[in-house]
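Notes for the one structure printed next.
A single protein chain has been omitted from the complex, and every remaining protein chain is retained in its original position.
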Amino acid sequence: MQTKILTEFVTDPQQHRIETAVSRGAYQAWEKVVREIAPDDLIELVKKSGIRGRGGAGFPAGVKWGFVPRQSPKPKYLCCNADESEPGTCKDRVLLENDPHRVIEGMAICSFAIESHQAFVYIRGEFVLAARRMQAAIDEAYQRGYLGKNIFGSGYDLDMVVHRGGGAYICGEETALLNSLEGDRGVTRIRPPFPAVEGLYGCPTVVNNVETLSALPSIVNRGADWWAQLGTEKSTGTKLFSLSGHVKRPGNYEVEMGYSLKNLIYEKGGGILDDKKLKVVIPGGSSTPMLTPDKIDTPLDFESVVTAGSMLGSGAVIVIHEETCIVWVTELLAHFYAHESCGKCTPCREGTQWMYEILRRIEHGRGTMEDIDTLLDLADNIEGNTICPLGDAAAVPVISSIKQFRDEYIYHIEHKKCLVKSDFRLR
Amino acid sequence: MILSPQAREKIVAAAKQYPQVKSAILPALHVANEEHGYVSDQMYREIADLLDLKCVDVAAAASFYTYFPKAPRGRYYIQVCRNISCALLGARHLSTYLQEKLGLKELGETTPDNLFTVVEVECLGSCTTAPMMQINDDYYENLTKEKVDQIIADLKSRAPGR
Partner (left out) sequence: MADFEITIDGQQVPVTKGQTVLEAAQAVGIEIPHFCWHRHLVPVGACRICLVEIEKFPKLQPACATVAGEGMVVHTDSPQVIKARQGVLEFLLANHPLDCPTCDQGGECELQDVAFKYGLDYSRHQEPKHRFLVGPESTFDDLRIGPEIIRSQNRCIHCYRCVRLVNEAFMEDDLGAYQRGCHTEIKPPPGGEIRNLYSGNLVQNCPVGALTSSDWRYQVRVWLTKQAQVICPHCPDGCNLKLWTYHNRILRATAAGNDFVNDGFICDVGRYGYQFATSPDRIKQPMIRKAGELVEATWTEALEYIKSQTNTLKSKLSGSGFFGLVGESSTNEEIYAFGRLLRRVIGTNNIDHRLGRKRKLSLGRQVVERGIGSDTIEYADIEKADVILVIGSDLHAENPITALRVKKAIRQHGARLILANPRPTPLGIRAAQVEVIYKPATEVMFLLGLIAALISEAGKKPEAIDLEASPIEEFRSKHESSGQAAAICGVAAATLEKIAATLSNAENIVILTGREVEQHPYRDSIYLAIGNLQSLCRSACFAPMPTDSNSRGASLFGAEPDLLPGGVSVDDKAGYEDTWKGPISEMVGKDTIGILDAIAEDEIECGFIFNTDPIRVFPDGNQVKSILEGLKLLVVIDSFMNDTARIADVILPLSSSLETEGTVVNWEGRLQYSQAAIAPLFESKPGCEIIELLADHLGVKFNQPTPTDVYREMIQFLNGEMPAQTQAIGREGVLIKSTEKKAVPDLADIKYTPYSEDNQYPFVLLVGNADHHRGTLSEKNDSLMKFTSEPFVGINAAEADKLIVANGDLVRVESRYGKVVGKVTILKGFADGQVLVPDNFIELCPNLLMGRQEKVDLVKLTKM
């Protein structure tokens, strides 16, 4: 079952134009919100829908909005997190490029709920097309009066700014995103204070993922109950999964929460590439623990994936077949985290690099048996001890690969080479 | 003055969008990068002067990000995604293929005609269309050898003076 809600129109090359989008109902929810719904009721509505953040942590969106101190005399801000850089994840780009008006409408609805008059969309620097499309769409929305001053004659003003990142995964982390948006280096901040209380420029700020916000127009149009009955009890609605790696039909698939991993890979994805055997699945982006084939029936919702020993994360399902060396995979990911650590806190700055170096050594046949336990211990010394979850994210693939494939590590060290050589040709 | 009057205008206009001018550092770096293909110390200084910011803030922020080369690169800046989804589908071979094809000894080098620079980068957020690369602003996806040949040939023929 594929329920296309957010992605209903993304394949239409005209959808990014406002005429097309409006002809398909864009900004109706926005008008309804501005004309009919009070901010508090809007927050209630979103709480009732049960929608949880799609950026990785799965925090209920309505609850987060509720933390914004409404009495505060300071301005409030919304930042739409479009920094999408977690390896395996490419669902937000689809929305930004192909249905920008949905993203804008979602941002507008959230801004109204938290009584913000300025919203930013932080788009990763490399997404040039996405930034252009979003800017053009915002300009169109201004022209039609959906943004700007006195929207729908209600007296409510809203400005929207496209802010392009500069190539730094960490800027997807919400506090780093705020620093980056303020013009500082994109290093993280300690919490508390949480952004909802003290965020951008020290003012209350909500940070939400593109997909989270994009769901809002549909929720407003069709009701919280409608959304809540999609998916599972605690993971409501639909979710975009970026299916990549060794599958026959990689792609972004929108399915209801709770859809089975097996069906995603074998039905949507057409099965494993070259009909090889599945070795492992990373279900939620590179920072989530790997799942072995025995977990293939796991339903894709926040709770079930946790029960299976991993996390739903950003919904990036990376499929890896039997001819892949796990040490090689882990080294690749470790390199990524070392490269992307902001460098502010010690365990992450030093630990990610160190782990990468050990893995590189093992992969190149220069590992020792002690290295395995050192890696586990280093990962343990990082996990939970850093300012932001990037440290945890870096520790996870190391821990999970060693726990599940220790034999392969041992083979590697003893034979100074891979058990299976990952040599993937360009086709 | 390296930055053109148009670029300066864009930067000043960008700054007006934000409650605090400092936020315009990234937009300004993008403007400079679009105009020159790199951002130098001198440009940091010009941006700082233009926006009445501290030069150290501009330079330190710029150095944090990977998107702004400090020195000129080839006309076509090819970034090959090296991360997991692409690597599973041959990204390693993609970059060596490009390297050989363009006669580059190492990644990061520029061809003698100053047309191409090839580097490997982390995940570019196009994992479902792996392997892929970015050339300047554009994404090239689901790459095969033939596609790469075609793309390079097109770019060469598009280059001015040819």
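We just call them A and B in the order they show up, numbering each chain from 1.
Assume contacts are C-beta pairs under 8 Å (C-beta built on N, C-alpha and C of every residue); 3 or more make two chains touch, one makes a residue touch a chain.
It should be emphasised that the depicted structure is a prediction, and the values quoted were computed from it without experimental measurement.
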| item | value |
| --- | --- |
| Residue, one of A:Lys64, A:Lys344 or A:His412, that touches the chain absent here | A:Lys344 |
| Option touching the unshown chain, where A:Asp12, A:Glu31, A:Glu303 or A:Glu357 are the choices | A:Glu357 |
| Missing-chain contacts mapped onto subunit B | 41, 44-45, 54-57, 59-60, 63-64 |
| Those residues of subunit A which, in the complete complex, touch the missing chain | 168, 170, 185-187, 190, 338-347, 349-354, 357-358, 361, 370, 374, 378, 380-382, 384-387 |
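Here is the rule we use: only the chains that are shown with their structure count from here on.
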| item | value |
| --- | --- |
| Subunit A-subunit B separation of Cα centroids, rounded to whole Å | 24 |
| Residues of subunit B that touch subunit A when the two form their complex | 17-27, 29-30, 53, 57, 60-62, 64-68, 79, 82-85, 87-94, 97, 121-131, 134, 137-139, 143-145, 148 |
| Residue ranges of subunit A in contact with subunit B within the complex | 75, 84-90, 92-93, 118, 124-129, 159, 161, 163-169, 180-187, 201, 242-246, 250-252, 282, 286, 316, 318, 320, 324, 329, 332-333, 336, 339-340, 342, 422, 424-427 |
